[in-house]
Each structure stands twice: as structure tokens, then as C-alpha cells.
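All protein chains but one are shown in place.
Letters A, B, C, D, E, F and G mark the chains in the order given here, with residues in each chain numbered from 1 onward.
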Amino acid sequence: MDQLHIQNLEIFAHHGLFPPEKELGQKFIISLDLTYDMTRAATEIDLEASIHYGVLCQQLTDWCQEESEDLIETVAYKLIERIFSHYPIVSETTLTLKKPWAPVHLPLETCSITLHRKRRKAFIGLGSNLGNKVKNLQTAIQKLQESGLTVMKQSSVLATEPWGGVEQDSFANQVIEVETWWTADKLLDTLLTIENRMGRVREIHWGPRIIDLDLLF
Amino acid sequence: MDQLHIQNLEIFAHHGLFPPEKELGQKFIISLDLTYDMTRAATEIDLEASIHYGVLCQQLTDWCQEESEDLIETVAYKLIERIFSHYPIVSETTLTLKKPWAPVHLPLETCSITLHRKRRKAFIGLGSNLGNKVKNLQTAIQKLQESGLTVMKQSSVLATEPWGGVEQDSFANQVIEVETWWTADKLLDTLLTIENRMGRVREIHWGPRIIDLDLLF
Amino acid sequence: MDQLHIQNLEIFAHHGLFPPEKELGQKFIISLDLTYDMTRAATEIDLEASIHYGVLCQQLTDWCQEESEDLIETVAYKLIERIFSHYPIVSETTLTLKKPWAPVHLPLETCSITLHRKRRKAFIGLGSNLGNKVKNLQTAIQKLQESGLTVMKQSSVLATEPWGGVEQDSFANQVIEVETWWTADKLLDTLLTIENRMGRVREIHWGPRIIDLDLLF
Amino acid sequence: MDQLHIQNLEIFAHHGLFPPEKELGQKFIISLDLTYDMTRAATEIDLEASIHYGVLCQQLTDWCQEESEDLIETVAYKLIERIFSHYPIVSETTLTLKKPWAPVHLPLETCSITLHRKRRKAFIGLGSNLGNKVKNLQTAIQKLQESGLTVMKQSSVLATEPWGGVEQDSFANQVIEVETWWTADKLLDTLLTIENRMGRVREIHWGPRIIDLDLLF
Amino acid sequence: MDQLHIQNLEIFAHHGLFPPEKELGQKFIISLDLTYDMTRAATEIDLEASIHYGVLCQQLTDWCQEESEDLIETVAYKLIERIFSHYPIVSETTLTLKKPWAPVHLPLETCSITLHRKRRKAFIGLGSNLGNKVKNLQTAIQKLQESGLTVMKQSSVLATEPWGGVEQDSFANQVIEVETWWTADKLLDTLLTIENRMGRVREIHWGPRIIDLDLLF
Amino acid sequence: MDQLHIQNLEIFAHHGLFPPEKELGQKFIISLDLTYDMTRAATEIDLEASIHYGVLCQQLTDWCQEESEDLIETVAYKLIERIFSHYPIVSETTLTLKKPWAPVHLPLETCSITLHRKRRKAFIGLGSNLGNKVKNLQTAIQKLQESGLTVMKQSSVLATEPWGGVEQDSFANQVIEVETWWTADKLLDTLLTIENRMGRVREIHWGPRIIDLDLLF
Amino acid sequence: MDQLHIQNLEIFAHHGLFPPEKELGQKFIISLDLTYDMTRAATEIDLEASIHYGVLCQQLTDWCQEESEDLIETVAYKLIERIFSHYPIVSETTLTLKKPWAPVHLPLETCSITLHRKRRKAFIGLGSNLGNKVKNLQTAIQKLQESGLTVMKQSSVLATEPWGGVEQDSFANQVIEVETWWTADKLLDTLLTIENRMGRVREIHWGPRIIDLDLLF
Partner (left out) sequence: MDQLHIQNLEIFAHHGLFPPEKELGQKFIISLDLTYDMTRAATEIDLEASIHYGVLCQQLTDWCQEESEDLIETVAYKLIERIFSHYPIVSETTLTLKKPWAPVHLPLETCSITLHRKRRKAFIGLGSNLGNKVKNLQTAIQKLQESGLTVMKQSSVLATEPWGGVEQDSFANQVIEVETWWTADKLLDTLLTIENRMGRVREIHWGPRIIDLDLLF
């Protein structure tokens, strides 16, 4: 697939664990590969289907200078977050961040981290059989959106009979399609956190619950 | 597989969005990887099965200077188009284009785009049950060729009964094998455009139509 | 996935086949890519989920200088062994080792080796039908641990009837899950070595044995 | 897997299409990656399981200077041939060859070719139902070996009844396992050539033949 | 003597002969060596006797972007003018200016100019024997200062008899010491220009004149 | 003084001792420093007082490709000759010429020659006391010009008495000022050659001669 | 003359004006040229007439890390002081010091200072005609030594008559030869400082004084 490359953009910023690092500031170097289909830009001279690298470099610089982070992992992660948010046509991002003045007192060339994230679809199954079930489903979807997921489509709510031998109320079920660049682990953690915040206690196996969130595939 | 590499060929040309860019011209830098099997060239000293890199570099230079494009995406895309057209033995092309004098007012090393395209076979199913059905199939095949696809083989025309419960005339069906380096999206767009130009209205599901083009696999 | 890169760390050490090489010492250059998920480090500023590259570079230097090996293959291999042992979050390691002063009397740029190892799960089936069968299984598991494998889980011991038409005692069987970065060949060699050390003679096909170790998948 | 890298070995040799190139000679530059398992070399200090890069560089230089080829494709191909022949532990070879003084009268950095070949197992089915059938099979196997394939194992000869409705003698069949680094196309060409040289005429479908060679998988 | 070096400072500016160059702008690269005695800065930690390179780089950037010149010779010359004016401790300046995007359509690495100027003392003899002679001397000194020369010392005015056989009034003579970094040719041109502007006509050899300016040594 | 620098201009040309070198051609690389005063160009935007480096690079390329020399010393020397001839404002030239593809079969980076020549004034004394003395002087001056020297000024012809005790006719003497970039040795050789061609026999010390040419200082 | 070169020695140290710079530390890079005659080392294998660069690099590192200076001018100056003191055979020193992580927020390559000092002989004339004149001379010589000058030879003390018309006591005069690498300005300052400290008041021209120190040539 097609890619746009930014190589070794130098940015002076104030990230670092120690107060003197935050006070003095230092140089950071960013390299970036963005994957997206350039066919339309190329064949229809469609500026909307293209990314202007001058503007992008300025954005990276601004975003990197806006805040002062402790870890370069956080700096890199937040930049990826912003790129996916500003550029919906981008399907994949690889970002390398160097901190060339990091005081490693040894003779080495460079030290750097690379983060790679890919935008993809995921399907989440929601279920509830306690309290206002439909309301619970709506609340969960809203919380998923607040956590940063983009909900693309949502099925209608279906009522299903309980399963697994425990006597309980029927379930309200729904499936939603989300688009995300998170890792699977991060996505699962988020589902679990929302379940917990909404009051689910995983006591009885197959038992009644306020909300049940599953990553389908 | 075997590859021929051209690294950093400098070409002075007049591409750019702004009139002063078209007037002054600037430097562009091309790197290229062409994939093709070199066994025959190597073992039978078969010059026809080889690509002469001196000639290729001159062609890239000429092609790049012939026209004046607004976007580097277009420059790169057209070069790939020409390579696949001139060199049938090439199965895969990766082209990187740098515009080193692009006025990004920030300290970075380079900015570039990479396009990667692979030649492959595709099978297209054609169907018609309105008007002169066989003529319609021929027209569609001709339009596919005019759009840039190479038709390698074509099946004989088969008559099939309508399907799906709508009362209508029998279908004339045909399958053709094409060779192309387009993305799947570009190929689908092309099929749709030809259907539209030939007057198909997708009103009734499974209903009668002048032409029906499907990407089989 | 995310990666930490160390590029060209120079270390003066005393490895080499010939006595003068061990006596004089020379320069070695290490490049390293470590793969692990940085999401937690990035989003929760979790220093435990991060690797401090300054500390890591110092460790590589110390480890490389502690001993004096004959082959650079051994130096590289032992460094990978230590990295996986010290950093449980690392899932993959690629290490390149150059010996820039190696006396190849020819004009070349560099000569180097790269070792790549990936941590993964493996399942080992154990069986015994001679002597104190349960004791044999325990002994084998202990020997597997001593050889460097990390046993993650172990099933209960099951008794199974002999199979294959040879009259013999019933088998005690067990399955364990291990985590390792060894190649499949190295793992198989280890199983065979333990079988041999524990006295198994592979004389009768399907016949009785003190211990039987199989790599399941 | 593990790799040995040789980067930019310079060799003065006399390859080229034109007589003055053969007369004057010029510089060629070779980079090479050899893949093989270094575990044994590393853990048992087994020099036999290691490749000495000094010796290898000298061999590349000698091999490259021994003959005078017209095409660099041939130079590269013959080097790969020699490497696989001399180093049975090598499972994969990637060789890049540059001809830096090639007179491309354009401003570019380098022009080069890369050949990549992988050693793998292949199974060939042999069949004959004309003349001395067993002798024919032996002849074919001998010709396969002479063409450069290494025969690892060979099955016993089986007699099978003809198939496909043509009345003819029964077949003598055999399967052999070969090890090769050739591309599939090259392997198929070789089988066809041997069939032709042994006098097979592909006239009757499923009919009698002196020798029949099939690439099984 | 001691020197401060600035190497390859990149500045985006709008110099060039052609209107599109002034409109688009391009990159310029400056290297600079300033000579001055660092003994006092070093031994007495005297910040006044030192030049802060951060401030200097910012000044070079600002000065280079303030105006839009036709020739890079003019850009370089004006920068030297400003440096000598702002930094009285500087005794010598070497400035190299590159215009890396200059459209020379040939394969070369860089094209640049270097200007070297040295601050030194010069002595100018003034004479007048027409009109208000003392006033003329004062006017000339004022004009010398306005042209950019720094007058360090000035002698008292002496009256001398005319010389050379032409009958005329006595002369008022004065000697001044100036400090300048101009070339000798530029200094002589300036003296001549002032003489002309003050109305001297060089008609009679050794004859009467409003003002006479000589570069003594 | 001010300088214009051209760094590493690549030119494909056909110089070399051996016929295959002349036939195939190879790459040559030129670096050039031209010294001249840029004050006027800088302060009066005087394009005549400036050298356009684009034009200069094209001239170097053309001059280098026009002929086919045996030695790179000759190539470099002729380029300097042309530069001084075309650019009267140039006072000093340093030219480095590399022949990067020269077949030195040893591992070295580059091999090159540097020629440095400076334009200066020289004074030549001419004398004759045989035949048509004034005519002889004119002939000699003409021959000096034909040999490449630029005659700037010439004195009137003076008659002087013979000197040194040999009885002979009186001398016609003249002094001319020439401008040249030749070495002193080359200049002396030229004077001697002209004397010889004009028939002088250096038999009698201080004796009569057709022409006498002396380098004064 | 012969030279020893150290190129780009990296040293981590704690110099800088601001407290965070002193706290964090940063990288400094030193290049050094030492001039001394290597004939004896070369022809007599005289290790005493040679400088061991390994030892020298270690000394530079230690000296640079011992203290924490405000200005890099001071760091460089003190290193030169130590070099001349430890290595009497060195006649000339050129030291370049870079502070690559200095926070100049502009795109430039490097910023550095170079100090050049040359060891030479100087002659100092001493005079006194007040108090204990011989004692005064001895005191002055001692103070010159304490200030860092090496006294090589000293003349005997001569009595001379006062000069210049002021009635006063006779003078005790002496000449000493010192060896120093200081600049002339620094030497003159030192003489003046000692005169002042010893109580000389420069009131009467040619008048009586406790001590009079003159730099002879």
C-alpha cells in the first residue's frame, strides 16, 4: 500500500522524568510512516484524499511542544492518538521517537522507540438482564464512545433467554461495530473497566448482570 | 524473488501546485525496486529477459520531465503505470519519490511518498439480459480494455436462466481473465463506472439489466 | 508491535579464538531491538512496564565484558539468554553483533551476525511406565527447569493403558506448559538429552520406558 | 532465524557485455546474507556448525574473478550456486551485486540487483511404461542429479495399472525427495527438458511414455 | 588566535534574481568563523568578552530574513557588515553562504561563496586650500563617518605651504585614524566618491582643491 | 579574499591512456575555487562583477567533454587555461580532479590531483642588435602573445650601447608588462623557446644576437 | 612539522552557566592537534620523545570531568594549560571544543570554539631604584614564576644610571628569559599586575619606582 514518510523531524521540547530535563528542554527526533491509499489523490488530483506534509510536520511540532511528559512512550503514544483522530484516511501509523541527548554515558549511536498501530474494525457484544436493560446497553455504548472508540454501526436490541441453567430474567443483547487502532489488550481492558464501573460483580457463572461486554472478533 | 534497484536518481522537473513551482522547476529524487525472475537472464544470457538499467533511468527521467503535474502522487502513479506497460516481465514495483526542495520551513531530513503495486490476475464475470445481450458483453469487454486492463483470456458465452424469483429473460454470461496492477478498490470503481455508462439502473434486486460486472476473485 | 532500539553500542571486550585476541581485546558493536507492548507505560506512566535504555546499555556492556568467549555466536547467544531472563515483558529480541577489527584482509565494510529469538509457549507431554512413575515425571520436570525452561502450568497426572500391542504396565502421563525462546530444534534436543540421562533405551517400539518426553505443539 | 552478513565487499573483476569492459575490468560490490541456525555453534563452540567469514570473503573474491561473464545476473546466480554447494548448513541466501562504475550517464546513487534463493525439499514422481521401465527410472534419476539437484531419498519402485482408459502396459512408479534452491519455474523446466531428452512425445493424453516426471509438492 | 565556529545554520529566506524565487523562498545555509581573543572570557568568566552563539544564530536568522536580495553576494556582505557593527571584539570574519536549491541542472554537490574580511586600522590624510578650509576638513570627516568608517583618533589641523610650483593658497592638513573591515579598493573608492561629492575637480596637477583625501598606509 | 566554490561536479568523459578507456568513458569529478573581489557585485548588484555558477558548471562540463586526453594532468591544466581566459576578474584558481573509477586494485578512498595557479604581472625585457632590430622586437612581442601571454603595456624602444667589451652594433631595447598565470619555470621556457625559434645562437657571451628575452621580476 | 591528532573524543561532563546544566551534565567533544618533532621517536624508537595517545585521551577525559565550569572557553583554556604543563616537547596546541547538546533552538549542525596557543621564548627586562633594589628584582622574578611563567635563564644584575632627566637613585637592572604559551596581551597584563601589587605608582615619567617590568621582544 502507499505511504507518506517524514524522516528525522527535529523538535525541541521539555519531556523527561527529572525536573532539570523539564526545565532545560532538549531535542527530540521524529520519523513517521503513514499508510493510506493514494490512488484517488493521484488520479483525480483530489487534495482532500492527500495529506499535506508541511502541515503535518507543523502539527507534530505543535503537539510535541504543547505538553511536558515524563516518558517518551507517552509522547509517542499521544502523537499516534492525534494522527488517527485528525486523519481518517490513515489506516496505519509507525512512529519512531529518538531522544538523542538522553544522558546514557556510553558510546552508542542512538536509542529510540518505535510504536506501530493499525486502524481496524472490531465487534463488541453487549448484554444485560438486570434493571433497565435497554438503558444499560445505551449507557455502555456511551461509555465506550467516551473512552475513545468510534462506533460505526449498532444492531437492534434482541431479547434472548438466559442460558447455562441459572434461573434469571431474559437478556437484552446488542452488537456494535467499532473502529479502533488500540491493541487487543487495551480494548479488553477498556471493556472490563466499563463493566466494573457500571457495577457488575462477576460472582455467579452465567448468572444475572447489569452489563456484559465481549470482544466478538 | 529477484529485484533490480535504482537508488536516488535525481531529476529536475516542474511539478507543484503553485505557479512559481511550475515556472522555476525543482529537483525530484526517485528510488525504484522492480521484481522479476532473473533465472533465464542469468543462465541463458537472455538479454530479452533482463532490464537494462541505463535505459530504464533515461526513461524515468524522460517520463518525469514530459509533463507538469500538481501533485507528486500523480507523478509517482503515472511512472508506475508506464513501467508496467513497458516491462511485461515486471511483477511488482515499489517507487519512492522525494521532493527535497519542498518548502517545509522546519528542520527535517526528507519528506517522501512510496507507492507499491503488484501485477496479478483477476476474473470478471459479465452478464446481460436486456437488448442485444452478446453485443452488450462485447461492448463491456471493449470498455474494460479501454480503461487500461489487459484481457488475457475470455470464456465462451453461456446462457443461464434467471434466478431469484423475478420474471425476466434468460442471461448471457461470460467470464474473462484480466491482468492488472490496480488496487481492488480501483478495479471495483472501474467496473461500476462501466456499468453506469452502459445505462444500468440498479433498481430491482435480481432484476433485468443491460450489463452486470462482478469481480469474481 | 512496539520496539525499543539500541543502535551501535561499542564495547571493548576480549573474545576470539586466538590467544592474542583474548590478550589484547578489541571493539565489538551491538545493535538490539526489543519488542514489548508499551501501551501501559505510555498511558499509565508505569515505569515497571518500561525498560530504561541507560540501564540496559550498561548491562549489555557488563555482560559482554564478564567473560571471554571463543566465538561471537556464543557472545550473542548468551546476551539474548540474559535479556529474556532479566526482562519478562520482552516478547522478541533481535541482536546484531559486529567485530569490526576482525582481520579479514579484504576491502569490505562490515561483517556481522544477527540472532533473532521469540518467546513463545510450548506444551510437553510426559509419560512413564517403569519404576516409580510419578517420581519419574517429577524428576523430568525438574530437569526441564534446570535446563533453562520456565514451567508455567502443569496438568494433574493421568493413568493411561498401554497402546500398540506390547504387553506392559500402564502409563503415568502429564502435560506441562513451558515458556521458552529456544528454537524447536534446541527444544527437541533438550528433551532427548533428558530422556537419555534418565536411562531410556529406545529399543522396543511402543515398549516400556522410564520416561518419554514429547513436544506436543 | 540467525544470519551472517557481509556488507559491501569490493572485488575487481572483468564482467560486462562490451569487449573494453572485459579488457579493463572494474569494481563490483557484493553484500550477502546467509541464514542458518547458530545455536549449535554458540552453545557447543562447534566450529563445523559455523561459517568463517574471512574464508567466505576470500571465496567470493576468487569465484567472482575466476570467470568473465556478460551479465551481472549471471555473476550473482553463479555465486549463489557455489554458496549452496559449499555450505550445506545454509538454508537461505540473499545476494546484492552492484556495478558502481557502470556508465549510466545520469545522476543517481547506485544501481544494483538482488537475488534471493531458499533451499527447500521437493518431491518428484517418476513413471515409465515403455521399454525397460526400471532402467528408465534410474536414467531419469541420474539425469536429475547431473542437472544439479541433490537426491535425498528415493522410494522403492511400484507397479501400477494404467489409468484413464487407454490400453497400455502397466507403469513402474517411484517418488524421490530432492533438495534444491531453484525456483519452481526452473525446476519444472528441468523436468520437462529431461523428459524431452529421454524421448518422450506428449502425443496421447494418459498414453504410454518412456518417462514421466511430475513435481508433486 | 581563538575562533568561534557556526557550522551549517539553515535559514529559509527569499533571495534571488527571479520573481518566483522571491515569492516561493528557499533554503540558505550559513557557516561562520569569528576570530577574537578568548583569554579574558576564559580566565575571568567575563561574559562581556564572550559571544553567545545561541543569540548569534538567532541574529543571523533574523538579519537574513529581514530583506530580499537579488544576489547571495549581497546577503553575505550585509551579514558581515552587521557582525562587525554588533561585535566590536571580533577582529576577523569568514562567512560561507550556500544556496542548496539553486537550479543548476547538473550533478554537483554544492555551490557556495565565501567572504573573508579583517578589521584593521587605516590612516587618512585630509587637505584643503579652497574656501573655508577647516570647515571642509570637518565636512569630509563627517562624510567618512556617514559612509560607515569608524574614526578612532584625529590629529590637530596643521597649515602647510603649497608644493609643486603652482601658485595657490596654503593648505589645512589633518590626519585621522579609522578602523575598518573594508578592502583597500573599497576604501579608495569611498575617498574618491567623497572628494567628487564635495566638488573637487582634478584638473590642475598639484593645483588648488576643496578637499584632498589620501590613504596613507 | 572572496571565493566561489564548486564542490564535486560529476562529468562523464573519455580521458585515459588506454584505448578502452577512451572508448568506454568514465566519471570525473571536479572541485573548483575561484578567487575574486565580490565587493562590487555585493554593493552595486553588478552582475558583470559576479560569476554565474550555473553557467560555469555547464562550461566545465562542455570543456571537459570536448576532447579526449591521455593524462588527467592535461585535463586539469586546460580547464585552468580556459577559466583564466574567460573570466578576467578571477585572480586565483584551485582545481581538484578525481578519476574515481581509475583501476587501482587496492582499498583506498580517492586519488586526485590539485593544480593551483595565480594570475600576476611580469615584466619582460627585450633586446636586439642584429638585422632589423625594431622588427625583431615586434616579432618577439607577437610570438609572446601567440604563446598565450597577455601583453598589458609596452615601453617605447630605446637604443642602448653594447656592454661587456664585445664590439658590436648598438641594441634596441624594450620592456613589456604581461599578465600571466603560468609558473616562473614555464615562463622562462617560453622565452627561451622564442629566442631559439628566432634564430639566436648563444655562442658569444654578451655578443650580438637577433633577440634577447629576459624575465625582469 | 609533525603533529598528533585526536579527533572527536566524547566526554560527559557538567559544564554550563545554568544550575540544571551542572546537575544533569551533557556531552562535550574535543579535537586536538599537538605539534612536536617526531624525528627522534621515529629514528631511535625513543618512547620518551613520543606521546602515548591512549594516555593522553584518558587525561583529557579526567581533566574535563574534574571540575564544573560556567563557560566552555574556560574548559578549553584549562585543558591547554595542562597540556603545555605535562608535555614539555609540545610546541603548539590547537583545541576545538563542541557542546553538541547546547540548546540553540535553531537548525544548525554544530557550534564550537577553537583555541590555538604556541609555546615561545620571551625576554623580560626588570628594573628597580627604590628600597632594596636587588630584593625587589628577586621578588618580581618569584611572582612571575608563581603566575605560571617558566624562567629559563636570568642575567646577572647590572647597575645603570638613571635616564631622562629626573634626579633619582641608580637602577638595578636584570633580564630574564621565560618560556610561555600566553598571548602577548595576557603577558603584558601579568607584568602590569605584578608591578601594581608590588606598589609601583606610575606618577612621574621616568621617575623612581620599586619595580619596572618590560616585555623586551
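Note that a contact is a pair of C-beta atoms (placed from the backbone, for glycine too) under 8 Å apart; a residue touches a chain by one contact, two chains touch by 3 or more.
Small disclaimer: the values here were computed from a predicted structure and weren't measured.
From the set A:P20, A:P107 or A:G125, the residue in touch with the chain omitted from the display is A:P107, counting the whole complex. The missing chain, though absent from the display, is touched by one residue of F:L47, F:L71 or F:M152; that residue is F:L71.
For the chain missing from the display, the contacting residue among F:T110, F:Q142 or F:S170 is F:T110, taking the whole complex into account.
Residues touching the missing chain, restricted to chain F, are 70-71, 73-74, 76-78, 96, 102-116, 182-183, 185-186 (touch as defined at the top). Annotation for chain G: contacts to the undisplayed chain at residues 1-10, 37-39, 41-43, 45, 47, 50, 53-54, 57-58, 61.
Residues of chain C in touch with the missing chain: 10, 12, 18-21, 23-27, 101, 103, 105, 107.
Just so it is clear, only the chains that are shown with their structure count from here on.
Separation of chain C from chain G in touch steps, taking the shortest path, is 2. For A-B, the equivalent interface within B-D, D-F or A-G is the one where over half of the contact pairs agree by residue number, namely B-D. Distance between chain centres (mean CA atoms), chain A to chain F: 73 Å. Rounded to whole angstrom units, the spacing between the C-alpha centres of chain C and chain D is 34. Residue positions 10, 103, 105, 107 of chain B each touch two or more of the other chains.
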